[in-house]
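First the structure, which I've put down as C-alpha cells, then a few questions once you've had a look.
Now for chain A:
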Amino acid sequence: MFSLTSCLYISAFLFSTGVYGVLGRRNILVVLMSLELMLNAVNLALVAFGRAYAAQDLAAAHTGQIFALMVIAVAAAEAAVGLSIVLLVWRRWQSIDVRDLCRMHG
Partner candidate 1 sequence: MPINLVSADYAAILPAVILIATGLAVLIADLFVTDDGYDNPSSEKSHLVWIGVCGAALAFAALFVPSGLLFGAWSENGVASGSEVVFLGALRLDAFGGFAAAIIIVAAGLTTLSSGGYLAAQGQNRGEFYGLVYLGGGAMVLLAQATNLISIFVAIETLSLTVYVLAGFFRKWKLGAEGAAKYFILGAFSSGFLLLGMAFVYGATGEISLAALGKSTADPYLMNVGLLLILVGFGFKVGAVPFHSWVPDAYQGAPATAAGWMAVAVKVCSFAALIRVVVAAGQGGVADAAIGKMLAALAVVTMVLGNLAALNQTNIKRMLAYSGIAHSGYLLIPVVLAFQGTPDPKVGAGALFYLVAYLLMTIGAFTVVAMVSNGDTDREELESYNGLAKRQPFVAFAMTVSLLSLAGMPGTVGFLGKLTIFKDAVYSGPYLYLAFVGILASLVSVYYYLRPIVAMYFREEGETIEIVENNWGVKLTLVLTSFGTIALFFCGKSVHELSVRSIQSITG
Partner candidate 2 sequence: MESVNILSILVFTPIVGAALLAFFKPKNTAQVRHAALAISSLTFLLSLGMLWMYSTAMGQHEDGDLAARGSMQLVEFGEWLPSLGVHFHLGVDGISILLVLLTTLLSPLILLSSWKAIGDRVKEFQIAFLLLEGGMIGVFLALDLVVFYVFWEVMLVPMYLLVGIWGGERRIYAAMKFFIYTMVGSLLMLLAMLYLWWHTGTVQLIEHGIVNPETGLLEMMPGLLEVLRTNPLEPTTQVWLFAAFALSFAIKVPIFPLHTWLPDAHVEAPTAGSVVLAGVLLKMGTYGFIRLAIPLFPHGTEVFTPWMLGLSVVGIVFGACMALVQTDVKKLIAYSSVSHMGFVVIGLFVINDLGWVGGIIQMVSHGLSTGMLFLLIGIVYERRHTREISHFGGLAQVIPVFSVMFIIATLSSIGLPGLNGFVGEFMILLGAFREHQWIAIGASSGVVLGAVYMLTLAKRFLFGPLVHEENRNLADLSPRELCYLVPIVVMMFWIGLYPKPFVELIEPSVQLYVDTINK
C-alpha cells in the first residue's frame, strides 16, 4: 500500500516544507520547528529504505530504523540546545525575529 516511492515523496514533501519554513519564517521558534521537520522527513526516508531492504531480506535490513532512532535522539539534544539559544537571544535582543539578528555583517 505504502510503496517506497510514495514514502519518499512524502519525505521529500516534508523536507521541502521544512526548508521553506526555515527560509521563510521570521520567528526563531518556527524556524526551529521547521528544522525538526527536516530531520523527521529524513527519518521517514530512512525508515522507508530500511523497510524496503527488509523486504529484500538483506543484511542491512534494520539499519535504517536504527539510524532513525539515533537521529531522533540527536534531534532531541539539538532541540534542547536550540531552545536555550533562543532563550539567550530573547534575553539579549528582546526579539525572536531572525531578521533582527543582523548586527554582524560584512
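One rule holds for everything that comes next: a residue touches a chain if its C-beta (ideal position, glycine included) is under 8 Å from a C-beta of that chain, and two chains touch if they have at least 3 such contacts; residues count from 1.
On how the list was made: all candidates are chains of the complex that A comes from, given by their letters.
On a predicted model such as this, the values are computed, not experimentally measured, just so you know.
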Tell me which of 1 or 2 touches chain A in this complex. 1
Footprint of candidate 1 on chain A - complex, ascending: 15, 18-19, 22, 28, 31-32, 35, 38-39, 41-42, 45-46, 49, 52-53, 56, 58-60, 63-64, 66-67, 70-71, 74, 77-78, 81-82, 85-86, 88-89, 91-93, 98, 101, 103-106
